[in-house]
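Not every chain is included here, but those present sit where they belong.
Letters A, B and C mark the chains in the order given here, with residues in each chain numbered from 1 onward.
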Amino acid sequence: MIRVDGLEYTYPGGAKALDGVSLEVPEGSFLAIMGANGSGKSTLLKHINGLLTGQAGSVKTAGMEVRRKSFEEVNRAIGFVFQDPNDQIFAPTVRDDICYGPRNLGLPENEVGRRLELAAEQVAITDLLDRPIHHLSYGQKKRLSIAGVLAMEPRVLVLDEPTASLDPMGERRLMRLLHDLNRGGMTVVMATHDVDLVPLYARQVCLLRAGRVAVAGGLRDVFNDRELIERCHLRLPRISYLFEMFPDLEELPLTVGMARRELEEMLELGELGPVVIDRLREVKEGLAGA
Amino acid sequence: MHIPEGLLPAEQAAAWYAPAMAFLGAGLVGLKRRLAVLPSSRPLVGLMGAFIFVISLMPMPVPGLGTVSHPCGTPMAAILLGPLTATVLGSVALLLQALFFAHGGITSWGANIISMAVGGSFAGFAAFKLSRRAGLGLGISAGMAGVVGDLVTYGITSFQIALALHGDESVPYVWGAAFASFLPTQVPLAIAEALFTAGVVVFIANQRAEILDGALMRP
Amino acid sequence: MTESSGNNDNYAWGDSFLSRIDPRVKIVAVAGLLAVNLAGASYLVSAAIATFMALLMVLGRIPYRRQLLMIAFPFTFALFAITSQAVFKGSDIVASLGPFDFHLDGFYHGLFLALRIIAGGLVVVVLGVTTPLNRLCLALRWFRAPATFVEVVQLTYRYLFDIHAEFSRMHEAQRSRLGWSSAGAGLASSRMLGGSLFLRVYERGLRSSEAMRCRGAGNVVNGTLSPPGRLDLVAGITVSALIGCLIVLALGGPA
């Protein structure tokens, strides 16, 4: 679906933001792009929809070569959510902003209305539709920026830190929505810093480091290399750290669900058994001695 | 100052409208081409329009007449985008000011376009070009544009007012009187406009030279 | 301090019967009123228009303080018209001051001009304050105004907000880091503000025009006007009747 080949980009200011990035995102993927601040995530995403065009290398999105000329066409297939909602929303009211994209797709007014309602519902801003956009809180702006793109019903969704400054319920809601859309066939690519969220939803991870791909692959490929993760200014999910107390564990669990299964398994298979029995013995001896 | 709604007699309002619409139409044709070829120039166009709106809304009282005066902003826009585009932007700024601040008017729109949007842009631009050709620096040339554009605008406005209000006196006499009474405010204003225009143009040339239209900036 | 202060759209979004009237009807009505105001050349006509508009402002509950602010500009001009006419026009000298004579008939003519200015100003103000610009632009397009022109109107309008927003953002940020705590600091801060304002608005504008392109920006005027309804019919008939009466008044009445 997306294919990036040897991409390089140096900003006019002088920073070399991408230094030979190659990446393949098959149709139907759910890819998380992670990396330190300034590692090039936003720059890479902007190449995928053609806001920036590489000085070297090539990008293909949805079967089209991404070029200055193909910008409009590419952006019909792809929805792009900016990192800062203040950069993205511009219409006078929430309603106008959500309708903007669908109208430009040339949809009839009743279809525009349907999409408006659906998108507003999906990010829970239905009660704000008539607000001027400069009368929103930051998180509300973020929601609006996502709704404006959802309403275009793209085949590929590219989001730059969509969950930053959403409240936890909004975050869960959005991630479930992305999950469902992805199940329905949409390709989702998101940049994020939320290490605890990624293993819950993403199926592929790409780690950037100083403009290069440090590693790309399945969850395990990435999270098993702890040293690399730390060099990329990331960490393991919090839950993993809990399981460091069991040094014999082969793989640390990454999500609460995995941790739960792990604990249950330990109990079932008796791995913990000897420890517990030892401890129990100690305790009993202690009590007897007292 | 912009001429308010209702001041001009109907036939004069109509007479100013005709040339104003001609300039505006010509400007629109050029601007349309520019936006088609260079979609990324939209932000600059919008920004300059808004700047003209803001600049030509800073009121300073004119002593003795009980009216207010202000800088124009069109010379700067003409330097950055060319005089015809600046005419369009000035016209739009005038229309919005009329709507939102009752500053200027709808029937007097034509007259105001001629003085501020056309007069300010073309006179300022000509001053800039001539100064550049005479070998003056970018800042000084921009300053010249500010002074000339500003004074020409006021010359025209005073004439329009004189034409409308001369009563039983002769037009040149009233024109002279009006121009003279604006002078104490207008000279400092023209200087302010010069400093401002020079400041912005030089600042942009230093910080973001790429947004300047190379063809327009050549000496 | 807040981004919303000082813009008229706050009112235009508000719900009043004036803001619900179709902008196309309003444009025709305003054009008609302004035309009779000028061509009528009669103080009765202008007085009638001014009264009608004042009535609308009260009925539409347009904020009182804003009303005064709005007619400040035309008001200074009205005074100017009175004094200038008293000096330049007429034969009936009532007083002299140095080289200037004051004429009574000129003074009356000035009063008439002042009335015409106030009436015209009010008409435009009511239009501006009760019509969201977006709807006005849609109406302009409906009347076949050139697309480029309407686009520039919208661009300019949006950048006005951006300038205002960036200005207040920077000013707030500077204040909270004590940038305006002394005269010296204030001077340095204002220079930084002035210098950066242009670039900041430009940068933000670039990014949001990118965002527009991502969502298929083609035409800036985006949306449709619903067909005129009963309210529009009533408004149209009322204003037509008024204009009719005014024409009769202008033809028959005193000049």
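Going forward, contacts are C-beta pairs under 8 Å (C-beta built on N, C-alpha and C of every residue); 3 or more make two chains touch, one makes a residue touch a chain.
Computed from a prediction, not measured in an experiment: that's the story for all the values here.
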Composition of the entire complex, counting every copy that the file contains: A x2, B x1, C x1
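Just so we're on the same page, only the chains that are shown with their structure count from here on.
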Chain contact topology (line, ring, star, complete or other): line
Geometric centre: closest chain by C-alpha means: C
Far-end chain from subunit C, centres as C-alpha averages: A
Which two chains share the largest set of C-beta contact pairs: B-C
Geometric centre distance via CA averages, subunit C-subunit A, whole Å: 47
Distance from the mean Cα position of subunit B to that of subunit A, given in whole angstrom: 50
Euclidean distance of C-alpha centroids - subunit B vs subunit C, Å: 19
Contacts with 2+ other chains: residues of subunit C: 158, 213
Residues of subunit A touching subunit C in the complex: 49, 51, 71-72, 75-76, 80, 82, 84, 86-93, 96, 99-101, 103-105, 109, 130, 132, 134-135, 148-149, 152
Touching residues on subunit C, where the partner in the complex is subunit B: 8, 30-31, 34-35, 37-39, 41, 46, 70-74, 76-77, 79-81, 83-85, 87-91, 106, 109, 113, 116-121, 123-125, 127-129, 133, 136, 146-149, 151-153, 155-160, 162-163, 194-195, 198-199, 201-202, 205-206, 209, 213
Subunit C to subunit A touching residues, read off their complex: 3-4, 9-10, 13, 132, 134, 158, 161, 165, 204, 207-208, 210-219, 222-224
